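Pasting a structure here, questions to come.
Omission of a single protein chain aside, the complex is shown with its protein chains in their original locations.
Showing chain A:
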C-alpha cells in the first residue's frame, strides 16, 4: 500500500498535512484519524475534511510550472543586472571622458564660469578622507585655479585643523581667513578657514552663554524684565566674540560616502546648496567644475 503525502483542506484553506496509508478514492472524505505518522494541523477539531492527493498529476505539473517560472525570473533578473552593469561601465567611461574634456577646456560652457556668484565655498570631508591631506591640497589647488576666493574646510574631528600649517604652505597664494578677515582678501589670494565639530554646537552654546549673561545683567530689578538679546544679530555677534565666522557658504561640497553635512556649523547652513561629490580619493576636476557651474545656474526663492 502506497504511503501518500496528503494536504487536507477546508473551504480552500490547508488545515493539516500528514501521511496516509490506506485511503479511499480521491472523491471520498477522510478523517484526521485515518492519517498516520506526524500530522501538522491548525486547531480545527472534529472536522471531516476533503483531501487532495500529492501524487495528483495536475498538482505536480503546477509545481513544475512554478519552478520553471522562478528559474525564468532569476534569468531575467540576472540579464537586467548585466545590462545595468554594462550601462554603469559605459556611463562611467563617458563621465571620465567628459571630465577629461572639461579639464582640457574643450567643452565651451564650462570654460567660463561666473565665479563671482560663488562668494564662499565650503568643503566637508569625511574623516577617512581627511587623513589623506595630499588629496585635500590637490582639491584646494584646483579651487585656486578656478578662482574661488574663500574656502571653509570642515571635518568633524578637526584633522585638517591640525594640518593647517602644511596646507597653507602647500597651497599657493593661500591665507588664513581669520588673519585677513572676509572683506580684505586680495584678488590673487584664496582665504582658507578650518572648521570642525567644536565650531558647531559647542560654539553656539558658548555664544548662548554670552547672551545669557548679558540678559541677566540687563534685568530691571523693578519689573524683572531684561533686554531682548535673543535675536539673530545678537547671536551672530556673540559667535564672532567666541571666534567663529558667521559667513554663510553659498555651496557646500561633501566628499565621502555619507550624504550628510556631518555636523557643519548649523547656524551657517540656512540657504547653502549641498552637493554630494563622492569619494575624495577618486575626485575629478571636471566633476568639481560641473558642480560649481550647476550652482551658478541655481535660482533661490528664499521661501518667498
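Things worth noting here:
Just so we're on the same page, a residue touches a chain if its C-beta (ideal position, glycine included) is under 8 Å from a C-beta of that chain, and two chains touch if they have at least 3 such contacts; residues count from 1.
The rule we apply is simple: contacts and distances are computed from a predicted model.
Not every chain of the complex appears here, and the one that does not is recorded in UniProt as "Alkyl transferase", selected from "Ribosome production factor 1", "Alkyl transferase", "AP-3 complex subunit beta" or "UDP-arabinopyranose mutase".
Note on the undisplayed chain: of the listed residues A:137, A:208 or A:242, the one touching it is A:208. Against the chain not shown here, chain A presents residues 69, 72-73, 76-77, 79-81, 84-85, 87-88, 126-128, 156-157, 197, 200-202, 204-205, 208-209, 211-213, 215-216, 219, 224, 226, 230-232, 235, 257-263, 266-267, 269-276, 278-279, 298, 300, 302-304.
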